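Heads up, one of the protein chains got dropped from this complex, but the rest are sitting where they should.
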Amino acid sequence: MGCLQSLLPSRWSSFRSSFVRFLISVLGVGLLGVPSIGCRPEPRADLIIHNGMEVETIDPHVLTGLPDGRVTGAMFEGLTRYDPETGRAIPGLAHSWDISPDGRVYTFHLRTNAAFSTGEPIRADDVVWSWQRAADPTTAADYSGFFFYVEGGQAIVTGASTNLSGLGIRAVDPLTVEVRLVNPTPFLPDLCGMRIMAVVPRWAVEKYGDQWVRMDPLPCSGAYELLSWRPNDRIRLRRNPHYWDAANVGCERVDVLSGDSPAAALNLYLAGDVDFLIDKVMIPPELNDVLRKRPDFHTFQYLGTYFVRFNVTRKPFDDPRVRQAISLVLDKRRIVERITRLGEQPTSALTPPGTGGYQPPPGLGHNAVLASDASAYAAAMETNRAEAQRLLAAAGFPGGKGFPPFTYMFNAGGGGGSRMHENVGIELQTALREDLGLQMELRPVEWKTYLSDMSRLNFDMIRGSWIGDYQDPTTFLDLFLADSGNNRTGWKNARYDALLAAAAAEPDVSRRFDQLREAETLLVRDEVPILPVFNYVGLFAFDRTKWEGIYANLTDEHPFRSIRRRTGGAAPVRSALSPAAAGTP
Amino acid sequence: MNEVDKAPAPVRPLSPGGKAWRRLWRHRPAVISAGFLAVVVLLALFVPWLGPHVSAQGSDLQFSSPDSAHWFGTDVHGRDVFTRVFAGARISLLVGAVGAGVSLVIGVCWGMVAGYVGGRLDGVMMRLVDILYSLPSIVVVIVLITTLEGYVKTWMGTSFPRLVPLARLLLLFAGLGAVSWLTMARIVRGQVLSLRSRPFVLASLALGASHRRILFRHILPNVAGIIIVYLTLTLPAIILYESFLSYLGLGIQPPEASLGTLIAEGASQINPLRVFWWLILGPGGVLALTLLALNFLGDGLRDALDPRGN
Partner (left out) sequence: MYFLRRFLFLIPLTWVIVTLSFFLVRVAPGGPFDRERRPASPAVERALATKYHLDESLGSQYLRFLGLRWERQPDGSWQRAPGGLIAGDLGLSLKYRNHSVTDIIRQGLPVSLALGGAAFLFALGFGIPLGVYTAVRRGHTGDWLGSLVALLFICIPGFVIGPLLILVFALQTGWFPVGLWGTPRHVVLPMIALGLYFGGRVARLTREGMSQALLSEFVRTARAKGVSELGVLLRHAFPIAVMPVVSYSGPMLADLLTGSFVVENIFQIPGIGVFLVNSSLGRDYTMVVGLVLLYAVLLLVLNLLVDFTYSLLDPRVRHE
């Protein structure tokens, strides 16, 4: 007993010393983090934009993500830039351009006052070098495929030629750039505004290599320059004083926030910590129906289509009748009215209507898309179901008998859109079970598995979508060329490829569109390797009574430079441009 | 110090098991909890198939609030939430039971052996736990599920085609099991380490008791309390971890759901503009009540098993 008593005090003191020390060390660890808080009394930026996911890179040539493109577009400019209202090309570093009679040679005239944010002037050589760098496969620019339109581009990008000067661009004089094309490409000015064609500082890249964008100060050719960049927090931009159009840049300082959570983004916006929610992914889809009724949330059409891919290399999906039957029974209207709820239009074609003036042909099940009211829609769906059952029986599976079990794969997790994919899958599953007697298993997978299985054709049916890059139907139709890396259905059709090739060489616009329509008919009515579901509707949020210079457009381009705070009741003014400039398409 | 003669092992005239049952029966909250759990299990087993409104099929009644037809309201596809909650409870309880089972069997044995034997074996066993512990579970689970799913599916496709949809569930069990036993092992080992030099253990050893007898008769009852408490902590952790995996696209395959995924679905509806409260209250309430009942049952069990009770 005695020994116990003598033990207690010592235990207590050792306890006190050790446990308290333990706590103090923990406290110390916590205090280490204190410098990260409480010492950033920076004033609020003039404009705070929530840009969605964290930017992966701000090198305009190698970036791939939409958030990267938005913020980099504010920092780097090419020969053209985009009109905030229409999303079409307007003069950028080039003040005008001439087109040769055969439409294959473009001559761009540079501005005399174009300069990097560090003061160096931008000359024709800079443009030529930038294009050569972007096309060079060792730069590893994913999007360098856009140089296929330029003479010699395909050989360079595919590595067949290592002679960069073989690219069809040359400096005629310090202020004149000549671009030679493979085919007449009416949308070239639109391409010239893309990030991959932006002008970058040669000396910086040559000195720092891939990490040149971490140079401080970073020479920027666009409206804003980089002040700071904290991963997963914010990129801070400042007006580029040397920008040729600096007088019309809307704000002095812009903070570009990044984050993963739509709920957090919405909260920040509602609390006034964010002025502009630019990324639809950052708006909780559960609230679409409520939000779109608010005056500060704006919906708009843009070039994007949601569809389902069939793996035509797998039985029984190699039979077009099976694909047609499945395509016919999906209740697309139920999906847009109950799941996506932004006023999307169900579609039976791949290309959204009005892409560069093109109207897509009616696809399979177009009667339901056209139906004006509920009863007409129900009747159309009834017809389609009967037709689908007939097709399935003709393919050897009457009532779904003998049809092997199969899966529908979609990406789950990550941003707010994931639950939407699941919900679309559930609707598809229900329709197939009830109308065709097919058992389809839903298979959610995380993003990289989804990508890897899709590109290896390791699926039966898989969710797909495509966002157009420029305003021309080929930005969609090129996808399903036999040798396209983005085809991912296993579908190859010689006639389709031939029609697209013919259209590429066709100078007459209406004949070109006819050929494209014929090709698309093969894709969405006869062969259906894909099942188009709906055209995306964009959604962003900002207070129109406070901000101006943000417009809805088909390419979802919202240049930061034109966004400005509204000053007392003045009518919306477009940033001063020279719309009369020669060559505006 | 001669602590040996201070605390002789208690002598029990009656079978300890019988006494434990008696004590458990007298623990009212535990009995009520057991009854409640039985009801939940029965509902989870039978609701998905029985009753007037229990079809999990979609309908046109999107997001309708609770009424006499749909006790917990309906969801985005117009499915009855009540049905889905109990279908989800079935999966969650299964997932939780497997995780807790692994934690109980592997974790407790591992920790007891390491703590009791000590020395070099303890070092090796605990370093192994350290290694597994230091690999963030999310990395392990992602790799496990993404790489093995394909193989498991092809293997099952050839031998048990009907079970293919369960492949993901099996992998989930494996993944959750792999990470669930580590903390238990550490905690049990810590307790055993301090128990093994206690007077009553030393006394039994001196009296010639076998190691196995000491482990199961003397040490296990003394760590039973912490094991049960930790089990009741593991269960919700696993059930919620499953919902996190579902959020990442690694969990249960829709249209199946678990309580965790239902709660996550409901949580996404918490926002300043509109709250579909029944989507969170239904599954959340069932989960909370179930876990509470489990805890009170655990408490009763713990008291009943405590060798020093009464």
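Residue numbering begins at 1 within each chain, and the chains themselves are lettered A and B in the order written.
One rule holds for everything that comes next: a residue touches a chain if its C-beta (ideal position, glycine included) is under 8 Å from a C-beta of that chain, and two chains touch if they have at least 3 such contacts.
For clarity, every value in this text was computed on a predicted model and none was experimentally measured.
All shown chains touched by the missing chain in the whole complex, by label: A, B. Interface note for the absent chain: among B:S103, B:S180 or B:T232, the touching residue is B:T232.
Interface note: of A:S144, A:N288 or A:Q389, the residue touching the hidden chain in the full complex is A:S144.
Set against the missing chain, the residues B:G78, B:G101 or B:G190 yield one that touches it, B:G190. What subunit A contributes to its contact with the hidden chain is residues 1, 4-5, 7-8, 11-12, 14-15, 17-19, 22-23, 25-27, 29-38, 40, 54-59, 62, 64, 137-148, 157-159, 210-211, 213-214, 229-233, 257, 259-261, 263-265, 267-268, 270-271, 273, 413-414, 446-449, 451-453, 455, 484-486. For subunit B, the list of residues touching the undisplayed chain reads 6-7, 29, 118-119, 127, 130-131, 133-136, 138-140, 142-143, 146-147, 150, 183, 186-187, 190-191, 193-194, 197-198, 225-226, 229-230, 232-233, 236, 240, 243-244, 247-248, 260, 263-264, 266-267, 270-272, 280, 284, 287-288, 291-292, 295, 299, 302, 306, 308.
The rule we apply is simple: only the chains that are shown with their structure count from here on.
Averaged C-alpha coordinates give centres for subunit A and subunit B that are 43 Å from one another. Those residues of subunit A lying in contact with subunit B across their complex are 1, 3, 263, 266-267, 270, 284, 286-287, 290-291, 338-339, 405, 411-414, 416, 418-419, 422-423, 425-427, 429-430, 441-449, 458.
Residues 1, 3, 6, 57-58, 62, 76-77, 142, 146, 150, 161, 164-165, 246-251, 253-255, 265, 268-274 of subunit B are the ones touching subunit A in the complex.
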